[in-house]
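Structure below; questions to follow.
Note that one protein chain is taken out, while the other chains of the complex remain in position.
Labels run A, B, C and D following the written order; every chain starts at residue 1.
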Amino acid sequence: MARFFKKRKETKGQSPGALIFIGNQKVENIRLRMIDYDQALLKEHELNNILEAAEFKQTKTVTWINVDGLHDLSIMKEIGATFDLHPLLVEDILNTGQRPKLEVFDNCLFIVLKMIRYEIEKQMITTEQLSLVLGDTFLLTFQEQPGDVFEPVRERIRNHKGRIRGSKTDYLAYALLDTVVDSYIFIIEKMGDQIEDIEEEVLEKADPEVMEKINTFKREMNFLRKSIRPVREAIIQLSKLDSDLIREQTVPFLKDLQDLITHTAEAIDTYRDMLSDQMNLYNSVVSNRMNDIMKVLTVFAAIFIPLTFITGIYGTNFDYLPELHFKYSYLVFWLVMIAIAVVMLLFFKKKKWL
Amino acid sequence: MARFFKKRKETKGQSPGALIFIGNQKVENIRLRMIDYDQALLKEHELNNILEAAEFKQTKTVTWINVDGLHDLSIMKEIGATFDLHPLLVEDILNTGQRPKLEVFDNCLFIVLKMIRYEIEKQMITTEQLSLVLGDTFLLTFQEQPGDVFEPVRERIRNHKGRIRGSKTDYLAYALLDTVVDSYIFIIEKMGDQIEDIEEEVLEKADPEVMEKINTFKREMNFLRKSIRPVREAIIQLSKLDSDLIREQTVPFLKDLQDLITHTAEAIDTYRDMLSDQMNLYNSVVSNRMNDIMKVLTVFAAIFIPLTFITGIYGTNFDYLPELHFKYSYLVFWLVMIAIAVVMLLFFKKKKWL
Amino acid sequence: MARFFKKRKETKGQSPGALIFIGNQKVENIRLRMIDYDQALLKEHELNNILEAAEFKQTKTVTWINVDGLHDLSIMKEIGATFDLHPLLVEDILNTGQRPKLEVFDNCLFIVLKMIRYEIEKQMITTEQLSLVLGDTFLLTFQEQPGDVFEPVRERIRNHKGRIRGSKTDYLAYALLDTVVDSYIFIIEKMGDQIEDIEEEVLEKADPEVMEKINTFKREMNFLRKSIRPVREAIIQLSKLDSDLIREQTVPFLKDLQDLITHTAEAIDTYRDMLSDQMNLYNSVVSNRMNDIMKVLTVFAAIFIPLTFITGIYGTNFDYLPELHFKYSYLVFWLVMIAIAVVMLLFFKKKKWL
Amino acid sequence: MARFFKKRKETKGQSPGALIFIGNQKVENIRLRMIDYDQALLKEHELNNILEAAEFKQTKTVTWINVDGLHDLSIMKEIGATFDLHPLLVEDILNTGQRPKLEVFDNCLFIVLKMIRYEIEKQMITTEQLSLVLGDTFLLTFQEQPGDVFEPVRERIRNHKGRIRGSKTDYLAYALLDTVVDSYIFIIEKMGDQIEDIEEEVLEKADPEVMEKINTFKREMNFLRKSIRPVREAIIQLSKLDSDLIREQTVPFLKDLQDLITHTAEAIDTYRDMLSDQMNLYNSVVSNRMNDIMKVLTVFAAIFIPLTFITGIYGTNFDYLPELHFKYSYLVFWLVMIAIAVVMLLFFKKKKWL
Partner (left out) sequence: MARFFKKRKETKGQSPGALIFIGNQKVENIRLRMIDYDQALLKEHELNNILEAAEFKQTKTVTWINVDGLHDLSIMKEIGATFDLHPLLVEDILNTGQRPKLEVFDNCLFIVLKMIRYEIEKQMITTEQLSLVLGDTFLLTFQEQPGDVFEPVRERIRNHKGRIRGSKTDYLAYALLDTVVDSYIFIIEKMGDQIEDIEEEVLEKADPEVMEKINTFKREMNFLRKSIRPVREAIIQLSKLDSDLIREQTVPFLKDLQDLITHTAEAIDTYRDMLSDQMNLYNSVVSNRMNDIMKVLTVFAAIFIPLTFITGIYGTNFDYLPELHFKYSYLVFWLVMIAIAVVMLLFFKKKKWL
């Protein structure tokens, strides 16, 4: 299946706003986890039913509900109803081929982005869609499968570390986004490390494996770029957003995040350029080596072909071939051949082929 | 005929606003289909004459008239008169080489775009021009030939599915545009699938067929890009438009559509880049293989040419050639030749050609 | 002489605003043709003297004066004086290396553009400068030589076709610009036709002639682009211009023209990209063919060089060479050689060189 | 020394605003020439001392002082004091590696640009820094050495030609800038002429000299571009500037100049593209020729290597080699060889290598 571009609907022309899950089901059961906290209180438990969350929605505490697994449409519909979400928003959550974006709704902000994993043995990037719905007192996060990079944030909530317990949903959303961007940086640094080493390999071996490696990284960097650039756009938009949902004291954090994702996006471009340069270098190296091969061939051929020709002459069986019968013929024959060889060698020396 | 660029008029300097059909007539008779609906009522029938539609234009119901076939100028003129369309608008409908665009007229919005078909066996994109005229109570659609991607929308109208029956012409226009963009995505995904597979083929075979394939996809992607980029511009313009014809509740849908077409346009660029990378990879592979070929040739030549030269020497017929007459000459001769061969092999081993 | 860039003045530092004709005189005598019309009246005759036109300038009718030939400075000065033109404007008319542009003066708009001819046998574009001065009641057009693409417009004026007779100078200017843009489209379509066919030629022959052809089209496309892109800028500027000289009902026509020239400029870029792709394809084809040639050479050399070496051995004249004297030596010799040849062939088969 | 980028100060961290001359001293003595004029009066003489100019500064006449040679810091300091120039301005005048720019000070405009010379035999561009300080009643110009392109302007002042005597300092500045831009055009046209001719050379010879030529022009075009693009920015800025120092009637002249420098900058880009295309063409030609060479080699080798092998067989000295003794052996031997040659030739004919 096309990895770089996925269709949105099962069938062309389906009703927009109709709920369909687009993607591969990666988990058996949908799992709903809730953390509800403020400066003083902290409740954390798993929900059997989204309706259990309804009461928390009303309170002023920060209610973070994380949903793992998207394939159960009835649950998704319930969530949409409970938190009063626009149908298009729910449709976008379910469509895992969504382009990262920020969308502003009347009662909430909606952010779609990609979590990225680097499968190091396959040298391949895989992505999972992450959707955030940021309301005044609640934050919903939707993932395709369990297992995420958010555990440190949960720890910080539990351990009352940093400013998170004293802040509102916008800071929580920032903390999660920050964690996701950190995971991007982590992967790009790991890949960058390998990419920066390729140059030496090119100069040393330049065999087709190196070329395949360059190509693989190029493809994966393109894939990363495609995934991260719209995330950057969304974060820039977010940090400039004039919305009641973003409190003033969170703005410097978002600006910082914007710098970070910009830096990240630039690093991707730098590595892409580096890979292109390495491809060029590779081609130059190959072309140089060809030159070397051809020189060896030419030197051998140009020296021995004339000599062989001469031996051919004195291998003929003409009745009348006077040189064959002189006493010093064989000696002269050798001297002539050595002279020819020396002249050729000097010629190639002059041409700097040796 | 030039596929990428078609002239607008039969003759240079023809009066603008004059009605001429530019294109290939693809259908015998023009066919007029009308669907008229609101929340409660639904009428659907074929019109013999555009005048039958005049009464529906007045009512508050949504009147969708679809015209298949553009070559009959008198009918087109009648439609223009009935719905009070600007002459330039009608001219643009008839000119099938039009660049996709949105144009705002006093009483209507005019959208030109391209429907795209992918003829899989020819690996070739073909386009058909689709024009939409969006008035307050009517929507006109003009196609070059029958057969379209709109059947699911008609089904939704008939079956009262989704919000379409409760909405106005702007939502209908959105639904149609959405369907068209879906069909783009469908095609690009199908092509993308094949493109993503080419890389492996390049690494495996890299024969001229693969190169032709890359080239064909490149050309078709350029063609797609040329067709879809202005559609994107038009949709962005539409979703930002300040017009009474676009109701507020339709705007989020248009924004969603804008994301979608942006995503699509980016996918095309991604595939174009991928094809360029594959072309580079192809050239590297070919160049590597050349290296291999040359190595084989050089190794053979460099080993055997000196040896053949030596056999030549002892094939000469000099009267005085003492080595011929020693008892172990032949043995020494063999040993020397084996020694030379071994030295050459070691030399090539050191050069990593073997 | 440089075709792509011409100097402006005969000598560096010449007084700006001084009238000098820069270009090649292409016509013997300057010819002044006037058409004066409104809805009801039409006068068309040739002027001996620009002063004859002075009276028409005052009337409310549309006065179109076309000037063929620019080399007579005294006539140009008279025209400038009669129609009260800024000295820089007249200087620009005379300088045929002018970049296309729109300039707004107090009493008139000044548009410079290029008429383009495609000399099909030379496969070469030539340009001629066309200047338009659009006043309230007059339109002046200046061409380097007689023979233009405006005849259809004159016909429409004479025959009262379309809206031209009922409109003002701005519509006339539009009609002329439209005709010029049509002629661009005509040429680009003709060239595009040939360009689209090159691909097949490349895949079939890829000989240097094809390469020269690609190169010629590339150069001419660059030339076209250089000529047409600033025309596009000028037309966009014109269609957005807030000037009394452009009546409101003409604006949709100018918008349409803007779409057209944008489409045209994009087509040029598309063809340029296509030519670059074809050049790449060409190089790949050549490189593939080289591979083929080298394979043939290597296969022949690698099979026969060892065999020849063996024949060499048994052509030596060593006194003691036992194999020569066995009964089945010759047979074995043949068998060995056939075996070697078969092994080599299998080796090359395995390497997929055969 | 680096031609493309020069350091600004002798030592890192030197006090900004401190006066140091950065550059090569190109003249023995600084020379101060003054022209003072209005519609009626004209004084022109050489100054021994800048203080002589102080009185003219007060009058309403246009006072143009041209300074040739920048190395005498005390004189530069005096000029700065006399005309009340900002220390940074004077520092910039002295730093000949300055990027062209326009700077607005309270009492004057400061323009830095480059005069360009094309040393045709070296095919090399050299630049000299020109600084203009435009005050209300004075214009200062600073050059690195005597000898400039301004003589025609001086002539126009002396001869009362054009509008220069009736205008103020801004028109004088325009006239000088115009002259400089003219000199750019002059050079680019001359180089363009040669560049346009290279294509034919490439197709004819494609030897390394042509490649060096392309490369030289590329480098010089880059140098020109680097020098002229910021000049363009400065002129655009100048023509849009809202300053009392620029009178309204001078604005159209500046707009014209802006068109001119834009045209010039575009011409440079066009030539750069053309040179890149020629480089590609060159590489294609070389690659084609390689193909030709390889074909010849392969045809010779593939025909004669098998034949030589056969002669080798019948040159062996096997005791039992029956073919040697048949009567028609030699004839058959020839026929076989001719047959082989013919077959090979047909094979190459079919492959279109002949």
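Methods note: contacts are C-beta pairs under 8 Å (C-beta built on N, C-alpha and C of every residue); 3 or more make two chains touch, one makes a residue touch a chain.
Quick caveat, the model's predicted, so the values are computed rather than measured.
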item	value
Contact partner of the left-out chain, one of D:Ile75, D:Met124, D:Met279 or D:Met344	D:Met279
Listed residues D:Asp84, D:Asp197 or D:Glu212, member touching the removed chain	D:Glu212
Listed residues A:Ala54, A:Leu321 or A:Leu354, member touching the removed chain	A:Leu321
Interface residues of subunit D (partner: the chain not displayed)	1-9, 11-18, 86, 88, 92, 98-99, 101, 103, 105, 207-208, 211-212, 215, 218-219, 222, 226, 279, 282-283, 286-287, 289-290, 292-294, 296-297, 300-301, 304-305, 307-308, 311-312, 314-317, 321, 323-325, 327, 329-330, 333
In subunit A, positions touching the absent partner	149-153, 156, 161-164, 174-175, 178-179, 182-183, 185-186, 188-189, 192-193, 196, 199, 203, 252-253, 255-256, 259-260, 262-264, 266-267, 270-271, 273-274, 277, 280-281, 283-285, 287-288, 290-291, 294-295, 297-298, 301-302, 305-306, 308-309, 312-313, 315-322, 351, 353
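Assume only the chains that are shown with their structure count from here on.
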item	value
Topological distance between subunit A and subunit D, in contact steps	3
Interface residue overlap between copies subunit B and subunit C, same or different (over half shared)	different
Whole-Å gap between the CA centroids of subunit B and subunit D	41
Where subunit B touches two or more other chains, by residue	283, 287, 290, 294, 297, 301, 305, 308, 312, 315-317, 321
Contact graph of the chains (line, ring, star, complete, other)	line
All pairs of touching chains, each written as two labels joined by a dash	A-B, B-C, C-D
